[in-house]
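As you look at this complex, bear in mind that one protein chain is not there, while each of the others sits in place.
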Amino acid sequence: MIKPLRWLKQGLAIWRKDLRIEFRTRYTYSALVMFAITTLVTVSFSIGGFVTDTDITAALLWIILFFSAMAGLARTFVAEEETGTATALKMAAQPEPVLLGKYLFNVTILLSLTVLVVPLFIMMLNLSIALPLAFVAAVVLGSLGLAGASTILAAIVAKAGAKSSLMTVLAFPVLLPLLFAAISATRAALGGGLAADVTADLLMLFFYNGVALAASLLLFEYVWNE
Amino acid sequence: MFWQIILGIWMVGVIIASFLYMPATQGLGETGRILIYHVPSAWIAVLAYLMAMVNSLGYLRQGDLRWDRQAQVNAELGTIFCILATVTGAIWSRGAWGQYWNWDPRQTSITVLLMIYAAYFVLRSAIPDADRRARLAAVYAILAFLTVPFLVFIVPRVYVSLHPDLINLENRSFDMDRKMLVVFLSSLLGFTGLYAWMYKVQMRLENLLYAIDMKRGE
Partner (left out) sequence: MAEGLSYVLAVTLITWLGLFFYLLRVDLKVKEAERREEI
């Protein structure tokens, strides 16, 4: 039975629960931020202050965001399995609200990371942005997609025994189309390439988000229930 | 055993014909002969991957481990033929474009396809329990395959494709010499037979392994 409103209500409850746990320890968020800052500093230090090549800066931004996301987002489900709360959660809610709640939590974490990291990135590399609105849209839609596709993969990794490097291996091929589109849109927004291409790339990102979320909702049941 | 031997002779005929009977046309010169092996490999790779998807869906629907074995064998065969298509493509690319690899959209998408199934095998090797492995691998295979169509839209806009197409959509014709077409179709048939044979042998082997596991379990 599909009951979107009830799913959303229960999903929000799980989202609040995860946020509360996160505020208690701040482990996921600090790990993500530290990872992002470390890579950002390394990149900025090694290539210097002024980079005019938008091909490189756009790719670097998304490499930083991708690997930070991989470092942190796998925690969502692994933590549930480790503390043994997965069974309780399974009894308390349907699979779909669980996925929605975790998805919202991942989105929150990743967006608050980008709010911190992207301005730093712009400052440290002295970027000038040709199309600010398109840039913001590309970053937001790209982050949403990263979080969306990684949520169900995090569940798979947790069930597979939380092997540490598995997350990156599984996520990379799935996220590659998203990364290509996001890099392409970011490059155009930074002033390289054709401005007319931005709309098509943003549309791609939008549809990727939709497909990732819909497929996750359909398939999550098979991952979650034994 | 009978049709396998026919297949062996058939492919010997195709190989000889592809070098002696078939003319070097199409503006590709002598290097164009590789398409007799390259295109059928790519076709079998797509076919096997598609079958793996269907088997994964079948497993999620019915929960029979037989589906999972079929999905695994198809994924393995698909990967073998995908690697063959990549290598033959790179060899041809060297002859026609001057370099082995230049991120042509076809090369990009085939790389992503290989990476998806590499990740699939890594995932399988990470899970010891058969039922859990089957379920998670099936979910991953379906999820990963859903993202492939996006590549078809995004990649050609970044790099323009130089890959020659057999079917010309503009004037609805089939750009092939008659002699070449005969050899090409024979090769396609032979490759499909080879795939069927490899699939059957490996399936029988997997079934045997499963039967032995069941006996041990009793």
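Annotations for the structure displayed:
A and B are the chain letters, set down in written order, and residue numbers restart from 1 in every chain.
Everything below uses one rule, namely that a contact is a pair of C-beta atoms (placed from the backbone, for glycine too) under 8 Å apart; a residue touches a chain by one contact, two chains touch by 3 or more.
Treat the numbers as computed from the prediction; the structure is a model and nothing was measured.
Among the chains on display, the ones the left-out chain touches in the entire complex are B.
Mapped onto subunit B, the interface with the missing chain covers residues 1, 4, 7-8, 11-12, 15-16, 19-20, 24, 30, 37, 197-198, 201, 204-205, 208, 211-212.
By definition in this document, only the chains that are shown with their structure count from here on.
Computed centre separation for the pair subunit A/subunit B is 32 angstrom, with centres defined by C-alpha atoms.
On the side of subunit A, the complex with subunit B involves touching residues 149, 152-153, 156, 159-161, 163, 166, 169-170, 172-178, 180-181, 184, 197, 200-201, 204, 207-208, 211-212, 215-216, 219, 222-223, 226. Within the complex formed with subunit A, the residues of subunit B that make contact are 60, 112, 115-116, 118-119, 122-123, 126-127, 132, 135-136, 138-140, 142-144, 146-148, 150-151, 153-155, 157-158.
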